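Taking it in order: structure first as structure tokens, then the write-up.
All protein chains but one are shown in place.
Per-chain residue numbering starts at 1, and chain names A, B and C are given in the order in which the chains are listed.
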């Protein structure tokens, strides 16, 4: 799929749409997505819920790992929450560690508008055929 | 906090409410939560999005880790997606590995109505004072 | 392979032998291994090095995940270090989360002689054919 097709495909993600996560840019092995923080993203302690941060990062991971044309399934993610946040816009930037084979490793960094790191997300995707 | 207070506290989680995750039961070091799958939880491939599964599991983790009265912050989560799912109800059961100290380790298993394991979620929480 | 064959096979693991990790018991989906702490396992701060704890847990994981007859490759591990230790014997107990398919999830708990939890290890194995 081309970048525009990929963006259209990922627009069909109902859960991403519910949360407000949006793809800004996608190319082979790369994706940048954003989430404008609203009240609906906050947990009971009034900071952005871990699930909202995960969803944003996972969306970028999904687009980057599917950017080679083969279906890639997320099998494992490790996420570290480094800083709480309660307003502004979050950005998730997904990059590919290496040319993916059956397994592909992706790093996603979630930052706020001041470029502070909010979370680190390390994803592992599986493909049935080599990319 | 008592169980009923904890449930009321977690009802203020806007993101959990948005996704539809609900606490069924909570006691010291334990929480069971559920999510009735709707169209809004599906991704572009029509299976439940990883972020929705994570949010459900994280909600159970948050309640279990905060069940001792001290504020516990999630610092790391490792999640493995074992089976795709597109309908029915999901359940997340969070248990405590041990009596928590500054660090507390929690295991959350996400199952469907047939008791098949959908995801494994291993969380690490940090407390400023001992539980 | 039968349990006795498995134990013999894992005796050929040179690195496990170097570290002193030994299998105590193995059966389908399960393994218990031990490591008697010696000076050689300590790091510069005189506690058992993370690599020694990992190796013990990974050895139990390898035996449990290969107990079904198909070759299983470790693809991902998440390990949390909960308590430092500098003497005595460590035990690693590996269990299978579910009947493994292509992916198999294993939990390994590392304890000391007082049954205190030293580390939690969550492993993911991949098989070319179903177990």
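The working rule: a contact is a pair of C-beta atoms (placed from the backbone, for glycine too) under 8 Å apart; a residue touches a chain by one contact, two chains touch by 3 or more.
The structure displayed is predicted, hence computed values, not measured ones.
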item: Residue of C:26, C:64 or C:77 in touch with the missing chain, whole complex considered; value: C:77
item: Identified contact with the non-displayed chain, of B:3, B:45 or B:75; value: B:75
item: Residues belonging to chain C that touch the chain removed from view; value: 9-16, 18-19, 39-45, 48-52, 54-56, 58-59, 62, 71, 73-81, 84
item: Absent chain, residues of chain A that touch it; value: 76, 78, 80, 82, 97-98, 103, 105, 107, 109, 116-117, 120, 122, 124
item: Those residues of chain B which, in the complete complex, touch the missing chain; value: 75-76, 78, 103, 124
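Throughout what follows, only the chains that are shown with their structure count from here on.
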item: Same vs different contact residues, chain A with chain B, by half of numbers used; value: same
item: Gap in Å, rounded to a whole number, between the CA centres of chain C and chain B; value: 27
item: Rounded Å distance, chain A centre to chain B centre (Cα mean); value: 20
item: Two or more partner chains touched - positions in chain A; value: 75-76, 78
